[in-house]
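Every protein chain but one is kept in place in this view of the complex.
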Amino acid sequence: GSGGGGSNGADGPTGSPVHGGVVRVAEAPSTFPNAIWPFDTASQESTVNTTQFQQLLYRPLYYWGLNDKVSLDPDVSIGQTPTWSADGNTVTIQLKPWKWSNGETVTAQDALFWINMSAAETTTGGNYTPPNTAIGAKYFPDNIASATASGQTLTLTLNTQVNQTWFLDNELSQIVPMPLAWDVTGAGQQGKCATDAFGSDAMKSDCAADYNYLSAASTKGSEYLSNPLWSVVNGPWKLKSYDGTSGAYGMVPNPSYSGPQKPYLDEVDFVPYTSATKEYADLQAGSSGANAIDFGYLPAENAATFNAKNPDTGNPLSGQGYYTNAPTYLDSIEYYQINFANPTVGPLFKQPYFTKALQETVDQQGMIDGIYKGWAYPTTGAVPAEPAGNPLSPKSAAEKATYDPAAAKQLLSSHGWDTNQTPAVCTSPGTGANQCGDGIAAGTKAAYTLEYPSGSTANDTMAADMRSDAAKAGISINTVSKAQNTIGTEGVACSPSQPAGCQWQALLYGGWVFNPDYYPTGDALFATGAGPNIWGFSDPKLDQLAAKVTKSNDVNDMYAYEDYIANDQPVIYIPNTLQTNEVTKKLHIDAGDPFQGFEPEYWYYTK
Amino acid sequence: MTTTTDMTSDLPAPAPGTEPVERPRSMLRRGWEVFSENKLALVAVGILVVIVGFCFLGPLFYHSDTTVVDLHSVTRPPGTGHPLGTDNDGIDELGKMMAGGQISLEIGLAAGLIAAVVGALYGAIAGYLGGWIDALMMRVIDSLMSFPLIFLLIYLSSVYGKSKTMLIMEVGFTSWFGITRLVRGEALTLKVRDYVSASRMMGARGNRIVLRHILPNTIGTTIVNTTFSIADAVFALSTLSYIGLGLQAPNNDLGGMLDIGTNYASQGFWWMIYPPAIVIILIILCFNVIGDALRDAFETRLQKR
Amino acid sequence: MALLELTDVRTEIRLKRSVVHALDGVSLSVDAGQTLGIVGESGCGKTMTAMSIMQLLPNGGDVVGGQVLLDGRDLLQLDDAAMDHVRGNEIGMIFQDPATSLNPTMTIGKQISESVRIHRHASRKEAHDRAVEALSLVGMPSPKQRALAYPHELSGGMRQRAMIAMALANEPKLLIADEPTTALDVTIQKQILELIDQLKHRLGMAVILVTHDLGVIAGRADQIAVMYAGKVVETADTETLYANPRHPYTEALFASLPERGADSGERLYSIPGLPPDLTRPPAGCRFAPRCRYATEECRTTEPPLDGELPEHRFACFHPVGEAETGAPAQVRDTAVTQATERTRTVRESAGGEPLLRVTNLVKEYPVTSGLLLRRKVGAVSAVADVSLTVDAGETVGVVGESGCGKTTLGKLIVGLEAPTGGELLFNGKDLTRAPRAERRQLRRDVQLMFQDSYAAMNPRMTVRTIMREPLDIHRIGSPSERDKRLREILDVVGLPSSALERYPHEFSGGQRQRIGLARALVLQPRLIVADEPVSALDVSIQSQVLNLMSDLRGEFGLSYLFISHDLSVVRYLADRIGVMYLGKLVEVGPAESVYSSPVHHYTRGLLDTVPVADPVLEKAKSSQGVAGELPSAIDPPSGCRFRTRCAAAQDLCASTEPPLVAFGAGDHLAACHFPLREAAAAQPA
Partner (left out) sequence: MTAYLIRRLLQSVVTVFMVTVISFGLMQLLPGGPVRAILGSHATPTTIAQLTHQMGLDRPVYVQYWNWLDGLLHGNLGFDYVQERPVSDLLFNALGASAFIVGAALILALLIAVPVGMVQAIKRNSALDHGFTVFSFVAYGIPTFFIGFLIQQWFEDDLKWVSVQNQVSTFGDALSNPEAVVLPIVTLTLTAVAGYSRYMRSGVLDQITQEYVRTAKAKGASSRRTLYAHVLRNALIPMATLIGLSLPNLVGGALIVEYVFNIQGIGLLTTRAAQQNDYSITLAATLLTAVVTAIGSLLADLSYAVLDPRVRLT
């Protein structure tokens, strides 16, 4: 959160800020940014890449997170509040004349560059959701009829009715102005993507040429510093060092940053770790050493039981010079993905009774208490219950996580499964009410493989617990731990047109932070064919409801969507965890924003 | 006896044939005597027997379910119901150690035996054939031995998988080079021994010489080094598990238990670390001590005492 | 007063579970300028005596009683530092195997000068000069350069010279030589013994010469002590002892010597049984269990070391030989010399095709060099153009220095090596070129008896498996027939059939050699190639094996090709003898003829070199034997290969290779341009 953040006592020392100093931040185990260009593919779209790396360098048109709420921060945004034409078909945006570090002004052309790129690169762009013609739903940029830039003014004409909140929160929020210095197709070869007319054929090929060059350069870690492309920034920070082998990188203030809140610190270093154990060992060495970690995290197994009033209670590293600030409730839901289109287990997951039974075997509260010691809260549906600011329907606000393996078992046996063995076996195939369901042959086993990220004891335990509890209901989960990256590359979209991506059965990769789809309509996540929806989930009714939200300004449409999806099970929910930070006592940081971003420009040492 | 073979003169000397063919202690007996003189080795055998009993027979007497996770009783210190406490999954540590020890031992032994068979055969054949073939076969071993084992193992396990059978093959594959070298060295000296010449002169072929004469005489080396390679296999396996490239949950070997346990070191949950660590160290230690004693026993085999 | 005097020395070696009573009351003395010889079977305590003097006993060893007086000073009372000063300074010592007794990573010059530096506190330079001096003293050629050589760069003889130089660098009063020549060739042995003798005179020191060889000691020692089982059983001056041994053990040792039986054709005497186990030495006379004169008294009471004359003492209640009065001894017929007539075989085939005909046999081993592709850069000429016949029932002996190609010849004949050239006809059929099946058949008729039967038996197999192996390989008979055959053969070689179930290591050396012979006999061969079958055995056991071989020859009509470096053994058994030198057969002929009137200078030298167990003969020998060392077989001398060591060599010898020509009657042939006697008029084809 920006702006008024920091009022909370748990944000640390309240003395007056000092300018200067270096902060060393511990990275999560084996996790570090690997793409610098803020135009990510689906697999590059991770919080590490976007909010902990790219956004420090390249500021989006609209910046979210005000006072730790799901709310736009107008000061930090480049774009002024958009103005709508009366008919609601045209929206005009004035860009503040911020400067790129190469001296050029951030103009509407820069925003159009991004829009053109996203219109050309629909197959590669990670945020793209294809139009659903069956229900007449269109998403960005398919819902744009024309886009023009003139000086600081960006004008977009729509070809469909939209919910304006949604359009700002979920569509305009994606736009990241790109410097014209990037409009190149090779070193020193001028491109035309930024200047082509939106939607023209020339735009498609010109942008593709730019894309090929930029996307390749974006992953060449060894050239981040040497490649002039990436020296042009407009964020508060610029890259000082980057080591693609270890994952270490450092940021220093961008002197030509034009926005508010210029950094206090001289430098922020991100320190890689291969294991949480090692990170913890370093924290234990104390915060005073020359190379001490100033901002780390406490592995779940070492945390004391969570005390919401004073998160610092029982902090094992108090003596080492650290305090624990109030945890950030991310605007997110946690789940693992089940592959509806997997030829083997897809038919199973397509049975609502089965996924419901599966969800019943997930002991969220048990995990929260047993694994996370209270540093977590249950995921109860598709719209985050925390933090404040989300449009929760009364029904979903009242939703509780349940755990009832006996009921789950009952569900299976009442649908034609022999649950006397694990895995249960379908004995009564067919589509009747008490039969296994469509596509499930006799003898099918209630079994699938769940891959989850290695390197964290908490994850291991969670997987073991889910396996153990599912077995109680006759469902056999084969849990396999793999590196986070591996799971990321494996979990590519699975669809009839991409059968090669359908190998995996279930993946615990990480949940969804509603960023930049800040309005949790689900169109960018659960809609048929949505970019992140790689698990082949498709519910025509749901698509319709979601599409309706994008068009109507009525919040009841949102509630209708929510209440519908509450009885659906697009994913299997698991607890949302709260990160336990360990911060050097001299360092003031306010609670992080709900979008998992790092905002080190707000951090300072106190006198 | 005919007169011509009567070696006695008319002198009062006993016929040489009736010389007492005194039966000295047999080779095995003598080996055992040397071995059993080594008190440390006897203790090691004892400990190993206890550990094997603990791992394989223990579950018959001590019942615990090592598959059911119980998040309401995680990381309990030792106490009633859980003599060695519980782990982060709420699983009884003692029962888990039995299961983990079983797997560690099974893989270690199987891999060690594979190494012994492959290594001894390869070495004996290379040594016997000699010349170009030997040179080539040994360069292969040289280069395989240049690979740091753990690198090779990491590669193999990440590529070919981490199931029990694959791990046996992988660990087995990486542990036969040492035996091969030694056996080959011995084969080189054995094949020029007179008894091999004698056999060759009688018309014996290569396979007979390798199988009947060379291999049996390298058995000492092979046994001694199998013992060591079992220790090494257990060692390697635990390392592999520790870095997360060994067996996958819910099949945990002792190394995997340590991997988890060490995460809780700063919490003071000693029962998740030291019991499995001690068992694994004891297994490795015992096999090494036994191997050492066996080597002594085999080396002094023909020594007059 | 004697220079060194041992009184009642008792030495024990403490093992883990037992104590070896290695020396039990040994009393000896040596005077300055005298040589004391110590003889006895293996394990009787010769080395322990030497080591007790030097106080260099193995781990656990300790002198537990007695006195070792050197110049009246008891060495046993000295502390470590003082003893260090005695070793190498007052007493020098040389060991059996110069190859292992020298530090492999230090130049010999350094090793010698170390001794000088320790005792004389000499500077590096002085010590080095002294080392070079010592090397020239021991007759090392070009001592200056050799001082800089490492042991492995020297030949065996030179190494032993270096050892001697080291021992003598400080001109000690006493030199102890423990089997100084056992590891060396006869010709070198002679040179080394001569050298020690010379140096003894030159330096006026006392020498203790330890050996198991009665011949070696005969010509060298002034006094002799015969040891048995940790005790001195007889001691006398050399002439007396050889002429009139009083202890039955000494007597038996002499009777076992093949040279004593060679002329007479008598069976050799062999001492039954084995020496006692010194961890539990028997009460009474230790020789009693093996003694043919032993009585009850011998088994209970220990005989004192005593005698009619103080110079000749023996520990026996029933001495043999002549009681002495101080007058010159008269050799008496002892029981031994009345041994039965040895069964002489009759040579079956005179004329006709011999059993084995070797013609122009050549074997060269390639010498390779090069990096990856091993190029052949030369050849070891191991056997060069040898022609030889063995008739049925005949024993042909082959003698020669080490490395002359004897073993290679044997291997070629039994088919363990393929010849480079020449022909091997067995029974008229070519052994190397016959069809495979026939060759297999022929091979069965030629068997090899190894020098070390123990090494020739797989230690992991029982005697049954070992002996059955030839039958198994050739698939002869049913299993029960095979076993029957084994038992028969064992019976023949005088072993009980219970031996079948045992392992080789459970037998004594002599028994093993019998098993080796038995195995060779299993296939009922017609020719046995025996490669040094007795050279690893003690004389007493050696005689058993020789007797057995000789007996079997008659029973089975066997022929032997008998290979040995020991001329006396060959002479005892062989009908004809071939002398090899550096791959060549230089002389061949009937045994008597070759011995009594050798033609080739090499044969002559060899005969002179071989020590004979007769002090009179031995001391009378004037010739130096064969000088120098065997040249390399890689690049053998041109012409006559012996010319480099031959006193009679002339230019002709270098340019032309002498052919084998007949000398005298029979088939006595020799290859020499300047023979010791005139060639026969008619040359054989």
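Labels A, B and C are assigned to the chains in the order they are written; within every chain, residues are numbered from 1.
Assume a contact is a pair of C-beta atoms (placed from the backbone, for glycine too) under 8 Å apart; a residue touches a chain by one contact, two chains touch by 3 or more.
Quick caveat, the model's predicted, so the values are computed rather than measured.
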item	value
Neighbouring shown chains of the undisplayed chain, as defined at the top	A, B, C
Option from A:A86, A:A398, A:A441 or A:A500 whose C-beta touches the chain left out	A:A500
Contact with the hidden chain (one of C:H21, C:K46 or C:R87)	C:R87
Touch with the omitted chain, as defined above, among A:S222, A:N420 or A:N556	A:S222
Residues from subunit B at the interface with the omitted partner, ascending	139-140, 142-152, 154-155, 157-160, 231, 235, 238-239, 242-245, 255, 258, 262, 265-266, 277, 280-282, 284-285, 288-289
Subunit A residues touching the omitted chain (full complex)	30, 34, 219-222, 243-246, 248, 271-275, 278, 281-282, 284-286, 289-293, 454-455, 482-483, 485-486, 489-490, 492, 498, 500-503
Interface with the undisplayed chain - residues on subunit C	54, 56, 80-81, 84-89, 92-93, 95, 97, 100-106, 111, 114-115, 118-119, 150, 152-153, 163, 166-167, 369, 371-372
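The definition used in the following text is that only the chains that are shown with their structure count from here on.
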item	value
Distance between the centres, which are taken as Cα means, of subunit C and subunit A, whole angstrom	92
Separation of mean Cα positions, subunit C and subunit B [Å, integer]	45
Residues of subunit C engaged with two or more neighbouring chains	none
Residues within subunit A bordering two or more other chains	none
Residues of subunit B touching subunit A in the complex	67-72, 74-75, 88-90, 244, 248-250, 260, 262-267
Partner subunit C, residues of subunit B touching it in the complex	1-2, 4-5, 7, 9-24, 26-27, 37, 193-195, 197-204, 208, 212-213, 216-217, 219, 302, 305
Subunit B partner contacts - residues on subunit C that touch it in the complex	15-17, 267, 269-274, 292, 335-336, 338-340, 343, 411, 414-416, 440, 443, 447-448, 450-452, 455-461, 466, 469-470, 473-474, 491-496, 498-499, 502-503, 505-508, 510-511, 519, 523, 544, 547-548, 551-552, 554-555
